[in-house]
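Only a single protein chain was left out; the remaining protein chains are all shown in position.
Per-chain numbering from 1; labels A, B and C assigned in written order.
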Amino acid sequence: MSSTVYVDRGSSIHRLNPVTKLVAMLCIIVIVFALPVWWVSGLVLAVAIIPAAVVSRCGRKLSRISATILLPILVVLFVVQGLTFPGGKTALISWGVFTVTSEGLHFALGIGLRLVCLVLASVLLVLTTHPGDLMSALTARGMSPKFGYIISSTLQLIPAFRDRANAILLAQQARGLSVRGSPLRRIKIMMPLLGPLILGMFTDVEDRSTAMEARGFGSTARRTSLVPVPDSSVQRVSRWAMPMVSLAVIVVPFATGAL
Amino acid sequence: MTGMHLRFEDVHYRYPAGVEAIRGVSLAIEPGERVAIVGQNGAGKTTLVRHLNGIFKPTAGTVHVGDWLTTDHDIAELAARVGYVFQNPDEQLFARSVQADVEFGPRNLGVVPEETTRRAEQALATVGLVEQKNAHPHHLSLSERKRVALAGVLAMHTPIVVLDEPTTGQDAAGIDMVGKVMDTLAADGRTVIVITHDMDFCAEHFPRVVVMTNGQIQADGDARTVFGLAQTLAEAAVEPPQLIRLSQRLGWGYSPLNTAEFVEYCARRRSERVG
Amino acid sequence: MIRLDGVSYAYPDTVRPVLENVSLDIGRGTIAGILGASGAGKTTLAKIIAGFIPHVDGGELSGTVSVEGQGMGDLQLAEAVSRVGLVIQNPFNQISGARYTVREEIAFGLENFGVARPEMQDRVGEVADLLNLGPLLDRSPYELSGGQQQLVAIASMIVLRTPVLVMDEPTSQLDPAGTRMVFDVLSTLRGAGITVVIFEHKLELLHQHADVLYVLADRSIVAAGDPTDILADAHLAEWHIGSTRYTRVARAAQKRGLLAGLRHLPVSLEQAVAVFADDGGAR
Partner (left out) sequence: MPHSTNGADSRRARNIAFVILGALIVVATYLYLVIGRPTEIADTSTSHASLIAIGGYVVGAVFLAVGSIHRLPTTTVALIPVAIALNIVVGQIVSVIGLPVYLDSIGTVLVAALAGPAAGVVTGILTNVIWGLTLSPIALPFAVVQVVIGIFAGTAARWGMFRRFYTAPLAGLVTGVVAAMVSAPIAAFVFGGATGGGTGAIVGAFQAMGQSLLGATTLQGLLSDPVDKAITFTVVALLLIALPARFLQRFPFAREHRVFGRTGPKATQTALAREG
């Protein structure tokens, strides 16, 4: 039980080395942010992200999560920039004091599509990669094990934190605390419950650090890992190839004066 | 404060995840009775008693607390009738001082301030923590925190008191203290229900014992009889109290529940042999 | 093996020491039980033996602490913990959180010490068999009950194969069956030459399994010796330790004049049977 969104669908994308996926995601983000044309984002979406989503069999969950994140942003983006973009000159629609400009919409389209790529690519990574595997893979590549510990531990602490809050609430109800009433009253109740919860979690830190030290967390030995991280020579090559190709894609249009 | 009738009628409980933790339990408890529920971890003991204060509502069957059906009342209302001491005191303690924490329950029940303070002081005296009344609960030892949690429920003066593992994490002095509290509650005529792994504690303070395995009641009766059911206890992975094991090994055919009974019987036996 | 000589300790910025002039001498391959009332300084003593004090907590530690002839104060913490394993009281806080399955959680320490994968797999499998954790290996440690978490905490320390294990109330959340299993495992470890220091309240089990008992009271070791002698010691009540029902009932019987001439109070079932058997009084 942890607070991650990972779903194990066992697809070929799931089975990739996490670092391969991470490199791919970074390349995609760099390309769409470096090439300032809306159709580049569209192209990346069509040839890379959407096919990957289909192969991963996480398409539905991906669109649901991404829509919740993106919809509010995109709506605000188009409305605000359509109406108030400082560089806006060409009026499309006018309605009283409100004027929608085509420059504003164009600007919003450019930013909006890039955000779509950013969100879809990273959510897809998270959906198809168990955080534990990502951390093991990165630690194996020289990342400080402290990063891996903090991230994994936090992901599992958040649900434990909520469970404990629920347990405390239940125990107080069993002592006659009524939780009915207005939202304001509920906030008032939550505060004396959260205070001790937080204190409790923080005072537990002493025990937790003792237990970690006792199991060699402070050791300077080279870490090994119980569960092997999947990898292949094709992936090893592609982890170098992808950044090279991206670089070429970004540099060539400038060098040839196409942009 | 006199006790109240408690009645479980063919209670089943299935967790949302699908595990059926209680599978057809019927149990009636009279006012002022003292009942211990024993059995292995995972036998369904905690799930069963949490039906009494409405934390769980039966998926089938009914639970009555006095004239109330638990499904008609929420946890906070049932708290006026059923005091519940949680196994882990840290899930219960939250105030900045021991005294304030103990006052929390009675205050929620609408008891007037002077009476609340009086009750809290009395409860702290019962559990032997008067000197610590201004301390922060986080600064106390586990044994002391467990006793603060107990005092918090005592101060509510509920007719029924339920305790989940009151002796675990306690040292000898703490166990003796909890034992005295059980006797005080009994003298007040309150109904006491305890979940425990400590069979010696159980035999000394609880005349009635209920054995649970796999969400069902395996045995229910007076302590002397139940602790004599070697086969049932073995199946439930419950080890009889030390004195009963001893008397069984001695081939007495009598199950003493406490030191006094043991010595008494022993003395009688010896005098008969001599005489 | 484990030697403490005149150890005193006070926490940082405090005046009154928590422990004063504590001396212990525990031989290799023994199970040493330490009894003490709540607040007697058990957790502090456990941390001193394991090298956490003064490395982590700071404070004033005087006297000497050595394990296998090596002064713990001279070691880095990472080296100290590879000699002495420590199981703390609260199993929930012992879950590293760094790993997502019980299997990986048990291996966490081995990974930190850089043990090779095949050996890790062997050792994890072995410990899981020992403590009956097989069915739990692929579950999340956070989904387990308190008792199961406690077994995982014990397993993740045993798997490190430190020559010394210090355990602070390792069976507090376990039912009697689980408790017995843990004590049986400790006996197995003793057979393999491992030294166990266990802080525990369960007297009958200590009597069955411990080779030597110490009593911690009033900030110091007040009694040490053979479990049978210690558990029959009339001072146990003064030290707030209590005694087994066998001892209590024998003492009560003595008061009634039933066990005249009894020299040793019984502390275990077997001894009590001998004392109270119908011909016992005649001896």
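Definition applied: contacts are C-beta pairs under 8 Å (C-beta built on N, C-alpha and C of every residue); 3 or more make two chains touch, one makes a residue touch a chain.
No experiment lies behind these values; they were computed from the predicted model shown.
Undergrad: Name every shown chain in contact with the chain that has been left out of the document.
TA: A, B, C
Undergrad: Looking at A:119, A:137, A:171 or A:226, which residue reaches the missing chain?
TA: Residue touching the absent chain, from the options given: A:119.
Undergrad: Based on the whole complex, identify which of A:7, A:43 or A:151 touches the chain you can't see.
TA: Checking each option in A:7, A:43 or A:151, the one touching the absent chain turns out to be A:151.
Undergrad: For the chain left off this view, which of C:44, C:244 or C:268 is in contact with it?
TA: For the chain that is not drawn, the touching residue is C:44.
Undergrad: On chain A, what residues meet the omitted chain?
TA: 3-5, 29-30, 33-37, 69, 72-74, 76-77, 79-81, 83-87, 103, 106-108, 110-112, 114-115, 118-119, 122-123, 126, 131, 144, 146-147, 149-151, 153-155, 157-158, 161-162, 183, 187, 190, 194-195, 198-199, 201-206, 208-209, 212-213, 217-218, 220-221
Undergrad: Against the chain that's been left off, what residues of chain B make contact? List them.
TA: 96, 135-136, 138-143
Undergrad: Which residue numbers on chain C touch the omitted chain?
TA: Residues of chain C in touch with the missing chain: 11-16, 18, 38-39, 41-44, 56-58, 97.
By our rule, only the chains that are shown with their structure count from here on.
Undergrad: Quickly list, by label, the chains bordering both chain A and chain C.
TA: The common neighbours are B.
Undergrad: Highest contact-pair count belongs to which two chains?
TA: Maximum number of inter-chain contact pairs occurs for A-C.
Undergrad: If you take the mean of the Cα atoms for each chain, which one ends up farthest from chain C?
TA: For chain C, the chain whose C-alpha mean is farthest off is A.
Undergrad: Taking each chain's centre as its mean C-alpha position, how far apart are chain A and chain C in Å?
TA: 45
Undergrad: Could you tell me the distance, in whole angstrom, between the mean C-alpha positions of chain A and chain B?
TA: The separation of the two C-alpha centroids amounts to 48 Å.
Undergrad: Provide the list of chain B residues touching at least two other chains, using ranges where the numbers run on.
TA: none
Undergrad: Hey, what residues on chain C touch two or more of the other chains?
TA: 89 - these are the residues of chain C that touch more than one other chain.
Undergrad: Spell out the part of chain A that touches chain B in their complex, as residue ranges.
TA: Spelled out, the residues of chain A in touch with chain B are 164, 167-168, 170-180, 192-193, 195-197, 199-200, 203.
Undergrad: Spell out the part of chain A that touches chain C in their complex, as residue ranges.
TA: On the chain A side, the touching residues are 1-2, 130, 132, 145, 148-149, 152-154, 156-157, 159-160, 204, 207-228.
Undergrad: Which residues of chain B touch chain C in their complex?
TA: 40-42, 141-144, 168-176, 197, 200, 237-239, 241-243, 245-246, 249-250, 259-260, 262-263, 266-267, 269-270, 273
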